[in-house]
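Here the complex is missing a single protein chain, while all its other protein chains stay put.
Up next is chain A:
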Amino acid sequence: MVILIAEDDELILKTVEHKLKKEGYEVLIARNGKEAIDLIKVTDIDLVISDIMMPFASGTEILSAIKAFGKDIPVIMLSGLGQEEVVLDAFNLGAADFMVKPFSPTELILRIKRLMAQK
């Protein structure tokens, strides 16, 4: 199972990457929105974890790109406090779930497992 993490914060990126690898997932990483969109276009990805605010393309733009590519990939959004409006936009664009920072990596894994089970 391939999971893409799109996140510009190095610590969050590393931590989620290691946590997912430890759980046995194959992990791809993107440090900005554009890199993420390029990867989604050419790779078979089962799930995306994306920060909402990122350089070059935001989390909502990633959601739009997934739609435009005609792919059905669940996306978990990571948002900061006070980004409720953007989160609502993300849900309207088809985000599967979201977590507010500060977040628990263990809880993130549980949510991934739940989403994968639904899939």
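Quick notes on this structure:
Operating definition for what follows: a residue touches a chain if its C-beta (ideal position, glycine included) is under 8 Å from a C-beta of that chain, and two chains touch if they have at least 3 such contacts; residues count from 1.
Note that in this section contacts and distances are computed from a predicted model.
One chain of this complex is left out of the view, and of "Cytochrome ubiquinol oxidase subunit I", "Polyketide biosynthesis acyl carrier protein", "HEAT repeat-containing protein" or "Energy-coupling factor transporter transmembrane component T", the protein name its UniProt record gives is "HEAT repeat-containing protein". Remark: the omitted chain is touched by one listed residue; of A:Lys14, A:Lys41, A:Lys71 or A:Lys119 this is A:Lys14.
Of the options A:Glu26, A:Glu84 or A:Glu107, the residue whose C-beta touches the omitted chain is A:Glu107. Residues of chain A in touch with the missing chain: 9-12, 14-15, 18-19, 22, 81, 101-107.
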